[in-house]
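Below is one structure; the comments refer to it alone.
Of the protein chains in this complex, one is absent; all others appear in place.
The block that comes next holds chain A.
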Amino acid sequence: MTAPSSTTVSLRGVTKRYRSVSALDGIDLDLAPGITGLLGPNGAGKTTMLRVIATVLRPEEGQVRLLGRDPGEPNARTEIRRRLGYQPQELGFPRGFSSMAFVNYMAVLKEWADRRVRTVEVRRVLDLVGLGDVATQRISRLSGGQRRRVALAQALLGKPELLVLDEPTTGLDPEQRASLRGVLADIAATSTMVISTHQTEDVAALCNRVIVLDAGHVHFDGTVPELVSFATGRVWMAAGPDAGAQASWRTASGGYRNVGERVPPGAALVEPSLEDAYLLLRGAAGLAPAGSTVSARSAEVA
């Protein structure tokens, strides 16, 4: 199988195991410029896949090509890293550093040798993520959301062509998330961005492609409308919970939202959301044989 010419990330048969557990099990994937959202439960393999794409983890099997190069070759890997931004899920910062100092330090590692040019770039990314006013504060005194934005700022250094973000919106308040979405949407116009998240609304707002991972397999690969359509005709508002529903919860209006195949008594059909579709798909994934992929087309049939 050959990747299309617009492909910037290509994974072929990528497998990574942790002892007997397969975090990734023969993943085949091509990504092009734009934002791709990774959804999936904890332990689905999202972070492992992002670490492979970020060149910090080598798969045991399979082929990886990033920005047209093989990250297994040292010179190519360095070249990829010059054009890569990565925000890991687990954050760590040298003790006593301010956000300015840390991003400045990361800029040194990213080969911004000229002090003045580097300073301008560091300010640009800190302002971009809304940390310009607290640039001199120690990171240890910042809130969780601010720390996550410090990590995002270093990932944005140099306007990378490939941006890998592991849960970038975790810990942010709604206003910060809205602001961050605007920033990421602007960047995605010229780069390939892969985002892992548990927030389906972030995926709905940002991503032109969504991939659902489960137990190291791709269980859905398509657009957001295609995933939402999976739930069309399967979401109901009723006076009470339906025992046969895939998921059921009380809403602010006092009614119950039931997601599933069965029509609850006296229920009214409502427009599905991405979250409804994801919950339905998770149920389908639980029943489907390991390794099967629910494509956009098969989701409609299912």
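Just so it is clear, a residue touches a chain if its C-beta (ideal position, glycine included) is under 8 Å from a C-beta of that chain, and two chains touch if they have at least 3 such contacts; residues count from 1.
Just so it is clear, contacts and distances are computed from a predicted model.
Colleague: For the chain that's not shown, choose its UniProt protein name out of "Zinc-finger domain-containing protein", "SUF system FeS cluster assembly SufBD core domain-containing protein", "Heme exporter protein B" or "Biotin carboxyl carrier protein of acetyl-CoA carboxylase".
Modeller: Going by its UniProt entry, the chain not pictured is "Zinc-finger domain-containing protein".
Colleague: Which candidate, A:Val64, A:Ala135, A:Val203 or A:Ala277, sits in contact with the chain we can't see?
Modeller: Within the whole complex, the residue contacting the unshown chain is A:Ala135.
Colleague: For the chain not shown, which residue from A:Val108, A:Ala239 or A:Val270 touches it across the whole complex?
Modeller: The one listed residue touching the chain not shown is A:Val108.
Colleague: Spell out the interface residues on chain A facing the chain that's missing from view.
Modeller: That gives, for chain A, the contact residues 18, 54-58, 78-79, 81-82, 84, 86-88, 90-98, 100-101, 104-106, 108-111, 113, 115-116, 119-120, 123, 135-136, 151, 154, 164.
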